[in-house]
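For this depiction, one protein chain was excluded, whereas all remaining protein chains were kept in their positions.
Take a look at chain A:
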Amino acid sequence: METATEISKPEKINQFEGTEISGAQAIILSLINEGVDTVFGYPGGAIMPVYDALYDFQDTFKHYLVRHEQGAVHAAQGYARVSGKPGVCLATSGPGATNLITGIADAQIDSTPVVCITGQVFAPLLGTDAFQETDVVGISMPVTKWNYQITDASEIPEVIAKAFYIAKSGRPGPVLIDITKDAQVSKFIYEYKKCINIRSYQPKPVIKPKEVLAAASLINEAKKPYIVFGQGVIIADAQKELLSFAEKAQIPAASTLLGLSAFPPDHPLYVGYLGMHGNYGPNIKTNECDVLIAVGMRFDDRVTGDLTRYAKQAKVIHIEIDEAEIDKNVKTDVSIHADAKEALQALTEHIKPNMHAEWLQEFRECEKIEYEKITKKEKFPESGQIKMAEVVEQLSSITDGNAVIVTDVGQHQMVTSRYYQFKSRRSNITSGGLGTMGFALPAAIGARLGEDDREVIAIIGDGGIQMSIQELGTIFQYNIPVKIVILNNNFLGMVRQWQQLFFAKRYSSTEMTNPDFIKIAEGYSIKGKKVTEREDLRGSLEAMMEHNGPYLMEVEVEKEENVFPMIPTGESVSNILLG
């Protein structure tokens, strides 16, 4: 390689400022200017000039070749969720671009900053049904925060700067830039300027003191205040602020699925996890509190159940950066349209120190009931096959709740969310809103690369792993030290659970005949082990964690296990079933 490694990164990009370079080079330089050093992608005809330009920057810029474009975007999501920085992925036109769509939709609904760059056919061929031409700008429009097609190389720096600004500011989300091949090959004078504002876009609402005072006065009067928080707290980096807020007035706090890891799980004010398979107390107490304080969450139907019977007795305060979320599902009494960090800081100043010991005790009573009826049997069974919960419990204890946990979708996801103690920041990576099977394995790759030295464990079902199992190839090629735990019940477990409960046990197309996962791992030179016996579990998990490098463990779990508690669809949170 002619480009010497001793040239520092800024110098290396600075030497191109004001010089004539190709659009493809400009794409790479613009990414470097945005601080990107990791991208996930897959080459193809219409993006080849970019891959060619990449060849000269291998020392400053690491490209991970995935095995399917969906893997690239999920990896970018995992990267973003752990690091807080936008994840970046590259794909070619046509099928390359359409394969990104599921991940883009996932990033949109889970507010994940992702920048997708797709190659496109030569501009004169647009609309001619050329080879691998697809209208990806049209297709991705409903699932992107912003998208744009570049047909002129000189637009590249400005559009990429704008893309990053949009992806990470305000409520984050995915953006897509489609770049025609002629724009990649033509030359122009390169100059880069960061985007600092877009006049039609106000990412940071100006906090209104009146709203804060109104909220504070409701909270100060409350006998049974209750905090429900979501991922907004993590995105705003407001974990400390949330804790101070809750502590000052001693308010119990519960997390949504994506809020997990925003609040210390062993804190006396933490009462658990909300939603369809959430904890008993957090769900039923929603309908008993007098002031419900929602922070950075969006009242998803999996959290609220039947809206007409949700928190009707309570005054609702909603702290939310996205105005469209306010009054969308739940009517608020006071809304604070602001960044969660700012709002919580301001609110904490205005609330009075308080105690709600009796109210908190009510949650503890619920915990006892749940523990006796469900948790104890799940986490510490004495006989029968291995249960998912005990695997998660063991992992949680072995890692002391400090690993980054990546889950897929279904029973194993709900069980992990219930039983893993997420103690470390930004450690819960899962597909929440979209519920994308196949998410976990590639997202774990991105999560592992998002921050150095963090232990990443992907917990995946036997169905989900097979939706993106080819990414074992990526793990193998780059020796990415992720730990993969397949909880195998040879069923699409969550669908089977619904069939059992709501479709008269008519198990239509949910039973799976699975391959030998360990052999597959072996094919990729990934060390693996299958565990079928309870007495082997702890030791095997410990051995997996001690292994230096990627590892795949398959645990054969109880075949027809159900996840409880459960709020049946359309039911009220009060009518949560304990079994």
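The rule is short, and it goes like this: a contact is a pair of C-beta atoms (placed from the backbone, for glycine too) under 8 Å apart; a residue touches a chain by one contact, two chains touch by 3 or more; residues count from 1.
Please note the rule applied: contacts and distances are computed from a predicted model.
Here one chain is missing from view; checked against "Signal recognition particle protein", "ABC transporter permease", "Acetolactate synthase small subunit" or "Alkaline phosphatase family protein", UniProt names that protein "Acetolactate synthase small subunit". Although one chain is not drawn, the whole complex shows that of A:221, A:323, A:372 or A:560 it is A:323 that touches it. Of the options A:79, A:146, A:263 or A:280, the residue whose C-beta touches the omitted chain is A:146.
Contact residues of chain A toward the unshown chain are 137-138, 141-142, 145-147, 166, 196-204, 206, 308, 322-324, 327-328.
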